[in-house]
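Of the protein chains in this complex, all but one are displayed in their positions.
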Amino acid sequence: MRYSGLRLLTQAFAGNTGWKPAWRDTAPKSSYDVVIVGGGGHGLATAYYLAREHGITNVAVLERGRIGLGNTGRNTTIIRSNYLLPENHNFYEWSLKLWEGLEQDLNYNAMVSQRGVLNLFHSDAARHAAARRGNAMRLDGIDAELLDRAQVAEFCPLIDLDNARFPVMGGLLQRRGGTARHDAVAWGFARAADRRGVDIIQECEVQGIETEGGRVTALRTSRGRIRAGRVGLAVAGSTSLLAGMAGFEVPIESHVLQAFVSEAVKPLVHAVITFGAGHFYISQSDKGGLVFGGGLDGWNSYAQRGNLPAVEHVFAAGVAMMPALSRLRALRSWGGMMDMTPDGSPIIGLTPIQGLTMTGGWCYGGFKATPGSGWCHAWTIAKGEPHPLNAAFTLDRFRQGRLLDERGAGPFAWAQ
Amino acid sequence: MSQPFRTAAGGHVDRAATLEFRFDGRALQGHPGDTLASALLANGVRLVGRSFKLHRPRGIFSAGVEEPNALAELRTGARREPNTRMTAIELHAGLEAASQNRFPSLRWDLMSLVGLLGPVLSAGFYYKTFMWPASFWERVYEPRIRAAAGLGRPATAPDPDHYEAMHVHCDVLVVGGGPAGLAAARAAGAAGARVMLCEQDFLFGGGLLLEPAQEAWRAETLAALATMPEVTLLPRTTVFGYYDANVLGAVERLADHLAEPPPHTPRQRYWTIRAGRVVLATGAHERLIAFPGNDRPGVMLAGAALAYLRRFGVRPGRRAVLFANNDAAYEAVFALQAAGLAVPGVVDARPDSAGIAAARARGIAVWAGAEVCGTAGGATLRGVRVRHRGGTGTDTLLACDLLCISGGINPAVHLASQSGTPLHWNERLAAHVPGAPVQAQLSVGAAAGVTGIAAAAADGARAGGGGIPLPDGPAQDATVAPIWEVRGRGKAFVDLQDDVTADDIRLAHREGFGHIEHAKRYTTHAMGTDQGKTGGLVGAAVLAAARGVPVESVGLPTFRPFATPVTWGAIAGHHVGRAYAPERRTPLHDWHLRHAAEFVEAGHWLRPAYYPGASDGDVWDSVLREARAVRRDVGICDVSTLGKIDVQGADAADFLDRVYANTLSTLPPGRARYGLMLREDGIAFDDGTVARLTPDRFLLSTTTANAAAVLAHLEFHLQTAWPELDVALASVTDQWAAMSVAGPRSRETLAPLIEGLDLSNDAFPFMAVADAVLNDGRGEICPVRLFRISFSGELAYEVATPAGHAEAVWKAILRAGAEFGIIPYGTEALGLLRIEKGHVAGAELNGQTTAADLGLARLCKKRGDYIGRALAQRPGLADPARPALVGLRPLHRSDRLRAGAHLVLPGGSDSLGWISSVTRGVALEGWIGLGFLRGGLGRAGTPLHAAFPLLGEAVEVEVVSPHFFDPENQRVRD
Amino acid sequence: MSATEPHPWLAGALVPGRFGAAAGEPVRLGTRACELVQVLARRDGDAALQAAIRAAGGPDLPPPGHAAQGERMAALWTQPRGWLIQAGPDAGLARRLADACGPAAAVVEQTHGRCVFTLEGAHARAVLARLCRVDLHPRAFGPGRVAVTPLSEIAAVIHQTGAAPGFDIIVASSYARAVAGMLAAAAAPIGYQVGGDQMGGDQMGGDQMGGDRVD
Partner (left out) sequence: MIQIACPYCGPRDEAEFAYRGDATVHRPAEEAGFHDYVYARANPRGWHLEWWHHTGGCRAVLKVLRHTATHEVRAVGLPADRPEPPSA
């Protein structure tokens, strides 16, 4: 059923009783050409692009709970491609390009809102790093602007330029960056994949991965054994567990990251703003809630909740950046399981097991990668080798020393 | 008449005092003890707000924090606060409140026209539209949606108030000061425990405040608690979150009941409570019933109506009807009747009950087995439509201006659930109650489904250890015959705040969003400021019916902090403004201040960046002047911020060989050496000097920013990897002030001051270290430690002295150097000098570069293990094609270099590297820079561009040695 | 601190007078001039270190979480096999201990590296509760007890010196100014007195925070 303004009207007059499920809730078949594990944005996007780009439609997405309730449903929705290293910004730029046409492509309004992402800096050193990044982007044809103080003030008057401790020196702005409605991304991909024949199987937990002669053959799930020609993992914070089932190790730690939303208020923050003197970022949802977050709690966790010290840091940084936030009220907090890699960049590609591919290691930033990751992962599955866009994101780059460390933080951020 | 709905007597308001306040500009009066809501009702104000999406008229629905409708903007200007719940705002004199989400006025809200689009604005409609043309989303649709959404208007100016934090430990934390909580606190207190009792309301009592007969017990209990020294009573304190290890967060409102906080009083206080045991006595929330028009002002929870009457002395209407499915709710209508309200009828979903009989006995007409299927009126209620359940018969209009509803109660299990306690379905209440706790915690009273004041108090007392006087009173029967929804024409709301109707829930289910978490996100059910406290379960029940499963199998969305919304500033506390991060100052800070230094922050430290001179036109004038003085004569720089670690022990030398990439064990006592540390992954970590004071004692210096990380790194390895080593580590960063005296005249400057040490080149050569005494000639004899080390490339000494002597030493050196023109220089000139010299610093040691990248490979030990050695040999890091350190100069000397530029072939856009640091030179003309370049110095002679597309610039540059100045390193040795 | 003026970091920071809330009994906030030496037992040096301390007029080295007062110096436990030795000003402590300990211990002068604040009065605990995460309640803490724990986020050693109660708060010198501000801000809602008994009224001096002055 295609969505359109006309259909909305006719349905309204029919009491909205004619709408059909956005995707079929199917039971698993005994065998598929490709099985994707993980019904988050990445898994659903992989399935969608497998069908759309490669004509592979005998595909199942297995989700242990309900789709989109993992990190896809609990992130701060920032999309951007303002990365320093070419491997990263070229990949994320491709993802951003896919975002730009996504809604028409999916026939689903994921509310992609290119309202701009502004990263503030507060020191010469940080300005130089921002310039290095912005120039790298511009050389590769990606939009970036360096704002001075006056331009920052104009772009977002709420920012306290003269923060008594860390005055703002300027910011790096990517106007094409912004936000997207997180849940709608999962739902839109699910619906579009379903329309191309993909089976979306919920409440189906993968509990074992069977291999034969180093090749993946089947999955043991809470809903029975499912044979699979190829298997793609897209399970974010659970990547270590799934890799363990297949018998290989991934250099990933699962950490908790909290996020927050304030009570809804009239439009106040019109772009995505990040603080440079503390870990803090904020935007405002279309509903009016300020969606914000900061750094990791700093220890391994599989619980989707965090603790007060991280909460305190986030709130203090928020008031430091925008003193007017002080009287607003925080409504809700939650946590997500971050798949942290030692260099902060993802892993998309082959694994030591033949026929088994993965996309993971998203750290803080995999939501924006959703279309790009799905697209590259689908390519890798279909062709049996990575696309040039994800060729650098290998699992063995740590053994090779070909690190993609954007921030220079070194293995595992907590070690700093 | 003022306050026409106020009763003559009774309740917890002080009628003797009058408080003036304003609502939407209208002057009104209330009394101490009122909430804004009770005062508005006393004045007959019933329309108080507009709903979120459809802008429907809304009235006061509850009498507590669960309020979905009655939200106001409170105060004005920088203190304006949107979305405050009128039902929880303590009235104060001069209070200013305004309704929100309406234009131009509450009664005539143009936005209510969107209501006409009602059927189109079904749940999730926006996912299906607004996609054409693509560019219209940001430009047209989204701005309109955003402007229409959001409730109140936030302040945009900095908050004038301040906040503070408090840490506390207790044996027993009691949350909630109703009968259960008061009894628990008293019993635990009587047993001698350290008790905290937090009550979000400004009065203790909870349900007791509605029971005049229990007032004596309440007063006596409070008096007893007040005498217990280990019991802390915290009214106006909301426990907002239950975290791991029995740690809870709470916010106390110290001044929200005042127009503004008195001097020195924080507005709110954020408590971190570490509790041995937690007693959750958080009571229960009455829930709504979904029926068409259930949002019309005048529809109110039955318990709320009772609260307005009994606690606040306000008649919430003139003609009241009750619609309920349980007996407990009847108390409200009986009390209203007794207070003189007409009660034209009671509508009960059940065919029969004790309550129904009691009502009939009071002469009230009862529609048993009936339901309310609609409401009449405009912006306020004029009547309700009643019909028999299941029947097809016509409905009857009952005229009334107040409809009390009660769908039963939901125990307030928010905190219990956050603590990990599973929830179980209780058939009698048709609600979730806490199961077996996971942490040291217990729910009591209504929060555990134990209703009735006597029973709740007894339950609380048991949890506290018992042995206290208890109230007695009638048992309360809260058994419900579930009725969740009455279907009919019109909108039946399950979430009043977010305008979610029962139809929306069904639509979600129809479209495949039938899981509770999907339905929540698809419809925004229970996602408003009230988080669905009154309607959340009702929505779940509607969903269950649509799915054809029992309610309990649908579950509830996850309970999360914050139990009720929490002020942002309260959590930020004192960490605002200057105190956002603590400042570190050197002992010379005040001297720098007096000499007009401009400061720069580095790892919490404030360091002088430069000292603007009277005749300096801009920064560069100062920086070049300072640097020139060093190259030509002598300058002095405060380098106290460098990290300093004292390393002692028989194995100290061995240890340092393991943690530095270069060899230090061969360093003789009395000498210093440059040291480079790697991370275990082979990337450069930090650098500094290592001085050997005695065979088993070393002094390390670290960069300012990394001092703490280096110490932790050393401790970690010492304790976990090599515990057998005899090494003791102590940070002496603060003990020693340090100043760099640099320039060709530095020896002449220092020599006359130094006693006990011959500074001649032979006696005290480059890289020598020695202790001495500095005599300032004015009676100050200061111990000093001299290091002949240089960052500037000039003859230089680092003079360290115990920090208390810093200013005396500094001044003595300035006096002694005056004849040579000595001046202080800051970090800017320091940077200039080190770049000319080709020394790497933070911009080069950025966590991405290896020793080889930095041109320091030759330093690294060829033999033996050290941190980072193994992994630095990985092919990717050992790759000779990696960008390597080079010097850069603009071909046209007047061109400017910028850090952050990329190096490209002329006309190209492939980055071959980047510029990390730049400066204008003093030994060299024009700008110079350090950078990393693929091919490194091999590209010397190849023309390159430094591209800075952010500014549209590309500067022709030449590649040169990074050691621009004195590459033979002669000057430092002279 | 000997030789020059005490705590150059604090010049002008704590001005005598009474500040903050005017009602009720204020806490008293000040600094203590003393010598401080960090001693860390080296391999097999424990007994020799103990003997050296005792010989120098020090106490039996206290166990974790405790301080002990000797004839001429106090010892505060601060880390495994590590203590801060505290004596009056101008005692020449570091040299004496280094000589006495020899290779038994690393002896590190910290007189200039630390600043000692004093906080006294009935409400001293309430002030500390605003900054300190550990339990200082009399049932859990008391005279002679030491907690090594951050004050807000600044590393500190908190030593209860008296039952009144009174506390010594030892922090790195470079943070002294920041800590003075934190203590003042924490004490402002209660009211605090700096220096003797003279009343400074409600005006603010120096750059104490938490008074009227918005910093």
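As written, the chains take the letters A, B and C, and residue 1 is the first residue of each chain.
Basically, a contact is a pair of C-beta atoms (placed from the backbone, for glycine too) under 8 Å apart; a residue touches a chain by one contact, two chains touch by 3 or more.
What you see is a predicted model; the values in this text were computed from it and never measured.
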* To do: Indicate each shown chain that the hidden chain touches within the full complex.
  => A, B, C
* Hidden partner chain, touching residue among B:Glu20, B:Glu215 or B:Asp244 -> B:Asp244
* Out of C:Gly12, C:Pro64, C:Gly88 or C:Gly142, point to the residue that touches the absent chain in the complete complex. => C:Pro64
* What subunit B residues would touch the chain not displayed? -> 243-245, 247, 272, 274, 420, 438, 680-681, 708, 712, 715-717, 719-721, 723, 865, 870-871, 873
* Structure fact -> Against the hidden chain, subunit C presents residues 64-65, 78-80, 133-134, 147-150, 155
* To do: May I ask you to list the residues on subunit A that touch the chain which is not drawn?
  => 238, 240-241, 249, 251-254, 298-303, 307-309, 342, 398-399, 411-412, 414-415
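Throughout what follows, only the chains that are shown with their structure count from here on.
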* Asked: If you average the Cα atoms of subunit B and of subunit C to get two centres, how far apart are those centres in Å?
  -> 31
* **Averaged-CA centre spacing for the pair subunit B and subunit A, given as whole angstrom** => 23
* Roughly how far is subunit A from subunit C, going centre to centre by Cα mean, in whole Å? -> 49
* Going by the touch rule set out above, which residues of subunit C reach two or more other chains? -> 215
* Structure fact -> Touching two or more other chains in subunit A are residues 164
* Footprint of subunit B on subunit C - complex, ascending -> 1-9, 11-12, 20-21, 38, 40-43, 82, 103, 105-106, 108-114, 129-133, 135, 137, 139-140, 152-154, 172-175, 177-179, 181-182, 185-186, 188-189, 191, 209-212, 214-215
* Structure fact -> Per the touch rule above, subunit A residues touching subunit B in the complex are 3-5, 7-9, 11-13, 15-17, 19-23, 25, 66, 68-69, 73, 86, 100-101, 103-104, 107-115, 122-125, 127-136, 138-140, 144-146, 157-158, 160, 163-166, 178, 181, 183-184, 187-188, 262-268, 277-278, 284, 286-288, 305, 307-308, 311-312, 315-320, 323-334, 342, 397, 399-403, 405, 407-411, 416
* **Of all residues in subunit B, those that touch subunit A in their complex** => 52, 78-83, 119-120, 122, 125-132, 134, 137-138, 142-143, 145-147, 149-159, 161, 163, 241, 243-244, 247, 249, 272, 503, 507, 510-513, 515, 517-518, 521-522, 524, 527-529, 531, 558, 560-562, 565-569, 571-573, 575-581, 583, 600-601, 679-683, 709, 842-843, 846-848, 871, 874-878, 898-902, 904, 909-911, 914, 916-917, 947-951
